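Handing you this structure, nothing more for now.
Every protein chain but one is kept in place in this view of the complex.
Let's turn to chain A:
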Amino acid sequence: MELAMGNIQDTFDPKPKKFIVWLFVVTSTIMFGGFTSYYLVFAASKGKGHGLVLPDAFIYSSIIILISSFTLILAAKALRKLNFGLQRNMLWVTMILAVAFGILQFNAWTSMVGTGATLVGNNAAISFIYVVTWVHLLHIIGGVGFIINALAGSYKNIPAAKNQYRMEIASIFWHFIDILWIYLYVFLLLNR
């Protein structure tokens, strides 16, 4: 017990932890794979999909989330150049865009309800749109958590390696939920 442990280098190695985030991305992909395969089997066995013209708000939210990925790339670039001011600003912009995305999703749901395509009804394919966009929105909330984490790292004076790591995991996750949204939107467009 009293053996000297002084020669152990207590190092911060971000690689295993970053790998954890990647694995989480895998699990999440599989879950949405589960959702969309439900939809495919459902549509194939019933011979019908949701049959809706998707609300325009989904187009706007797609554009917003693409821009948010871009601003996050700018933030990461700024950090690499040690321009902390620009990094923070871009992170804030990303966060505002995330909120806008959430508002647009609510907007889309409202307009769907307005056309009579409600969550509870006799077509599970329509209910599916609500569920899957809602679960995606939960991921956006998680992503905002990652961005806040990166922001906090930037404001507090934590070591550069940790700061970089926080920025990187935020980027991995945020770009993933961006791509995920595009996938879901295209999926719903193609499988009417």
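In this section, a residue touches a chain if its C-beta (ideal position, glycine included) is under 8 Å from a C-beta of that chain, and two chains touch if they have at least 3 such contacts; residues count from 1.
In this text, contacts and distances are computed from a predicted model.
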| item | value |
| --- | --- |
| Record-based protein name (UniProt) of the chain missing from this complex, from "Aspartate carbamoyltransferase", "Cytochrome c oxidase subunit 1", "Biotin-independent malonate decarboxylase subunit beta" or "assimilatory sulfite reductase (ferredoxin)" | "Cytochrome c oxidase subunit 1" |
| Where the unshown chain meets chain A, residue by residue | 1-5, 7-17, 19-20, 23-24, 26-28, 30-35, 38, 41-42, 45-46, 119-124, 127-128, 131, 135, 159-162, 164 |
